[in-house]
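What you see is the complex with one protein chain gone and the rest in place.
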Amino acid sequence: MAIDWLAIAPEVALTVTALLVLAADLALRGDAKQLVNPLAMIGTVVAIVFAVVLWAEAPRVAFEGQYVVDSFAVAFKLLFLGTLLAILAISARYFAEGRYFQGEYYFLLLTAFIGMLLMPSARDLLVLFIALETVSVPAFVMVGMRKRDLYSSEAALKFFLIGVLSAALMLFGMSMVYGFTGTTRLEGIAQALAGDAGSVPLLLGSVMLVIVGFGFKISAVPFHFWAPDTYAGSPLPVAAMLAVASKAAGFAGLLTIAFVAFEPVADVWAPVLGVLAILTMTLGNLVALQQRDLIRLLAYSSIAQAGYMLIPFGLARPGAEVVNQAAVRAVLFYLIAYAVMNVGAFAVAIGVNRRTGERSIRDYAGLGTRSPLLALAMTVFLLSLGGAPLTVGLWAKFAIIEAVAVEVTVFGLVMASFLVVNSVIAFFYYLRVIREIWFEPAAAEAPRLQPALSLSVVVVVLMVGTILLGVLPGLVADPTVVTTFATGG
Amino acid sequence: MGTVLEYAWLVPVLPLVSAALIAVFGKRLPWHGSEIGIAAVGLAMLLSIAIAWQTFVTSPVEPLELAYDWAPLGGGTVLELGMLVDGLTAMMFLLVTVVSLMVHIYSREYMHGEVRFTYFYAMLSFFTFSMLLLVIANNLVQAILGWELVGLSSYLLIGFYWEDKSNQDAGNKAFLTTKFGDVGLIVGAIVLAAGMLELGSTTPFNLLELNQAAADGQLGQGTIVLGILLIFLGCMSKSGQFPLHVWLPDAMAGPTPVSALIHAATMVTAGVFLLARLFPVLAQSQTAMAVVAIVGVITLFFGGLLALVQDDIKKVLAYSTVSQLGYMIAALGVGGYTASIFHLFTHGFFKALLFLGSGSLIHAVHSNNMSDMGGLRKAMPHTFWTFVIGSLALAGFPLTAGFFSKDEILIAGDIWAGAGFATGNLVYWVGLAAAFVTSFYMARAVFLIFFGETRSHHAPHESGRWMLAPLMVLAVLSIVSGYIFSPFWTAEQNFETWTATPIIDEEATFPFADHGAEAAGSAVQGEGVLAAAPTLAAEGGELTILHGAPTWHPDLLLIVLAVFGLAVVLAWRSYGHGLPERDPTLHMGGLSTALVNKYWLDDIGYRYIVVPVRDRWSAWATWTSNVLIDGAVGGVGRATKALAVATYDVDQRVIDGGVNGVAFSAAWWSERLRRLQSGDVQRYAGALVAGVVVLVLAVALAR
Amino acid sequence: MSPLGPLLLAALLFSIGVYGVIARRNAVLVLMSVELMLNAVNINLVAFQNLLFPAELAVSGQMFALFIIGVAAAEVGVGLAIVFNLFRNRATVNVDDVDLMRW
Partner (left out) sequence: MDPNTAGWALVVALFLPLVGGGALALMPAALDQQIRRAAVLITGVSFALVIAITATFDFGRSGELQFVTDVPWIAAIDARFFLAIDGISLPLFFLTYLLTLLCAIYSLKVLPPPGKPKAFLALMLMLQTGMAGTFVAFDLILFFIFWELVLVPMFFMIGIWGGPRRDYASVKFFLYTLFGSVFMLVAFLAIYFQSGAQTWSIPELSALAPFGSTTFQTWAFLGIFLGFAIKVPMWPFHTWLPDAHTEAPTVGSVLLAGVLLKMGTYGFIRIALPILPEGATRFAPIIGVLAVIGIIYGSLCCLAQTDIKRLIAFSSVGHMGFVMLGIAAMNATGIQAALFGNLAHGIITGMLFFLAGSLHERYHTRDIATIGGGMLKLLPRYGVLLTYVAVASLGLPGLAGFWGEFTAMWAAISPGVGLADSYQGLYLALVVVAALGTVLTAGYFLWLLQRVNLGDPPERWSSGHLDDVMTIEWVSWAPLLVLILALGVYPRLVFGVQDAAVTNLVGFLGG
């Protein structure tokens, strides 16, 4: 069996980089350890190059159809790798100054991203599971990275327990699905579900259990409880990773399993996910209103965003090609937009408060004078998260409403109206931060901020990206139009 | 080659230019701008005289209409800016420019030394422009434009002494009361124009078209009644008709020349003018005419009564103005088109004269009150005789201008009664009664002011030339202006032919009066006999004379003279020697045996007529005017205020509160939901598992 | 042989595990409960493979079980590390006491 190396080239590149990082960390001493960061970046860039090459080469099928590199997968891979690059950049000074275990951190980070790269290509329950765990396990450790910090260890514990619980639930579901269909291949499952098996209650329940595992990753209600505590307790770059990359990976997996394997029973899970979407965005926004800690606010905001992204799932119908494709595209576009703006927001948070404990919104008072760049950037990111015009956030919401409008249903309209109302509610708390930044005077002792160069670069790039995509969403929207699932084999 | 009529547009434009020039350069000029005003209005007057002459000698003149498209209004309709020159326009031009010029000249002296002298002149000129714009308008919108500008200038001039609160209030009251009427005017104009639009007119506001369409019976009765009555509401407020006259006495807060120009001669006649302009429309509806007549009658009578109890000379004149305007309106209501505008014309001169005369008095004694005057005859001889002429004219003393015009109205009422309409009788008899009242209070005023001992705290002195000259000019006009419609003129050229237009003359004018017209010997319908004089002649035996020469009516002359005499004598009895309360014995001493009966009559008259009328009825009228109606206006004001406060409250609490309430309920939920995040990981896990169970069950049971 | 028996066993084990995760206060016991759940899955997979799809060449059920065993080991390793770290910081392995962050 010949292995299609090109198909897995990005993963291989990252794996090699991870090993190199580990080795370098062992070899280097003291401040020299900081060199692992550029090393990781180089590896990432190499992986990106491979991914770009793959974009032209897609679709490719490897490992007898268990692993498919289609345009959908490549799009996600590029998204992950881009996010990785940004997170590496914002991590540099954070970890260098914090005296953390740099080598381990970068190794774990790269490993987690390997798992993510696997996710959208997986066409087998087993591969999906492996990918998911490869994302999760390093993340458990990274969250607890600040070993002496009570918050950090508590965050790790909560994350871990909820993580393994949902993994176990998902596995139980997978085992049942296997039992009913006799295969772990996604296409095979789809065929079985399209037949008689599609109406067995136990099987349908199992399908739901499988979906639950991803619900944890994307922090949908009621699997979201870990998110605020974990984000607040972990090192900020890790929180950014969890909020963006890990969540995107969850969506990648959920999209794959929902629209490839479980598509024939979409009429069953779609309403459930739609209801979850409504619950998730509403709860996320409402609770966010009460937050005084910026990171927790961002956490709840990201829960709400997950709710928006679940809406297209609620639209899915078995066999409705056009609707389902529009739904997938909407989610993908939203994720890209979400990555740009949310990484940006976390980056600014890193620039403003690097330490642990409560990171009050009050700390942002007078940011406009303390660091105009960060203040402006934060404003742009928050407005974008809210969906203001000339930012990519507007188009993200637009994409979702557009998906709803492809074939108007009552339920779709209900979800859309919740989206609309929630967008307005969300502005309440985004504007609160913006107000703090611009309208309030800085505390007397607050110094001017000197963000690290790499951080500034990331912030500027993301800010420009947010606005550029806000003006010309076609830059991303047009290519993603062609993203489709390729069938294995 | 056009006639002088084509330059009629210059008449309003000159004062406008003057107003602008005064405003810009006035302060730097030696006479502080007054010279510009006088020159411009003087020129306008000369032009008006030329126009008047032209229209008069060729009367009845075909209306000259020149218009250009001002703006498209959408839907193919066009708004015009234009001029309509006919006898009515020419007549109004003459009146307005003459009185305005007199006031301009007079104010040179009267307003001398005022801080805002220049501003005053600018405003005078601006007012003149506004009034002329209204007069020249060939369409309703332009008329409304002039109408409202007139209101604005009036507001600004009433509140000329704006340091005092009462003056500010007077200005506001005047503006708002008339603005209320304007609602009627505007909506009425719109209703009529909508009717025109339905007829396919592209210039729906055009006056001539409107009149023509109405006369041809093309407009629906509903449109006509609604439209004209709404417009009449505007006329009521502007022309001080009961009960909307309340602002007029208060408006005397303005400088006296202003009162002369605006609140006597011109602006208050705008309503009469507009209604006369729309007479062909009004004449289509019996209902509308009846309403107009009744309102006019009420006004002329009760307005007159009010004047009896005034001490302030300007208020006496103001109430008399109200009363006279009532005559004009009532005349329109009984088909007396010519009578109405004839009275408008003469009244303008003599009422301006009276006001300017009172200004001269006030200038001399520094008080408006007649109780502060007395015996001024000697100190101010010129003022005296001019004032007396004015008073005689107002009282309708034979052979003065007021005699001719007021009698026309009475005769018009008589004819209308002859045609079978009860309102005609009403106008005739109440008009006659009010003539008595008029004579009485004017006599009272004259006696109190010029006779008896002086009660002034200042040494009275005669006014200077600048003030006296206008008085004399107006005094002359107060006599001669009436002769334009007297038997000295021919059937072909007199006031009636001058102001008549083909639409009024030749078209069906009172379609509802078919049977009645026959009864009146076709005196009303279709024969163009709107003026009373020729009709009465017809009754006198010379049948069906159209546009007959005005003739003498000795019977009426006698009646009027009697009424006048009675009034003056009664007045003399009371006031001839100063304030009666102060010296009743002197009053008694003048009696002779031959006058006992008179004394007896006097006693009866005093007890049963004078006392009730002067002390009770008028007091009651004053009370209703001041307390009920004014109170209602004030009450409306207060109620509006209260409503405003309440509305604002509702706004802030309920509507805004609702908006905020949504936000608060979001916060409320937010607070509850936040508690779910207990911090205990096992509760999280429990919730997770519970959620999973629910979801799994939901899905499993879905099929 | 019917797969019902193993299935019931697995379900029972799994439920016990769920109960343990939710109810036990000791973090180590919670970890053990997780192991129970994963093993219930393994029983399922192996039983299905053998009883329902003996002919399947890929033996995917058993393969899956192997992977789960491996991953479970890794997870428990990480979990224990986290619990130890917690114990070092707070001198307790009581899950209830870990509620510094809430709301």
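Per-chain numbering from 1; labels A, B and C assigned in written order.
Assume a residue touches a chain if its C-beta (ideal position, glycine included) is under 8 Å from a C-beta of that chain, and two chains touch if they have at least 3 such contacts.
Quick caveat: nothing in here was measured; it's all calculated off a predicted structure.
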For the chain not depicted, the shown chains it touches: A, B
Residue touching the undisplayed chain, where the options are B:Ile36, B:Leu176 or B:Val268: B:Leu176
Contact partner of the left-out chain, one of A:Val12, A:Val49 or A:Ile401: A:Ile401
Hidden partner interface residues of chain B, rising order: 69-77, 79, 141, 144-145, 147-149, 152, 155, 159, 162-165, 168-169, 171-172, 175-176, 179-180, 182-183, 186-187, 190-191, 193-194, 197-198, 640-641, 643-645, 647-648, 651, 655-656, 659
Absent-chain interface as seen on chain A, which is shown: 383, 388-390, 394, 398, 401-402, 405-406, 408, 416-417, 420, 423-424, 427-428, 431, 435, 438-439, 472-474, 477-478, 480-481
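Everything below uses one rule, namely that only the chains that are shown with their structure count from here on.
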Chain pair, B-C or A-C, that carries the greater number of C-beta contacts: A-C
For chain B paired with chain C, centre-to-centre distance based on mean C-alpha positions, whole Å: 99
Rounded Å distance, chain A centre to chain C centre (Cα mean): 26
Chain A residues counted as touching two or more neighbouring chains: 157-158, 161, 165, 169, 228-229, 290
Sequence positions of chain C contacting 2 or more other chains: 18, 21, 95, 98-103
Chain C to chain B touching residues, read off their complex: 18, 21-23, 95-96, 98-103
Contact footprint of chain A on chain B as seen in their complex: 663, 666-667, 669-671, 673-674, 676-677, 679, 681-685, 687-692, 695-703
Chain B partner contacts - residues on chain A that touch it in the complex: 157-158, 161-162, 165-166, 169, 198-199, 201-202, 204-205, 207-209, 212, 216, 221-223, 225-226, 228-229, 268-269, 271-272, 276, 283, 286-290, 425, 428
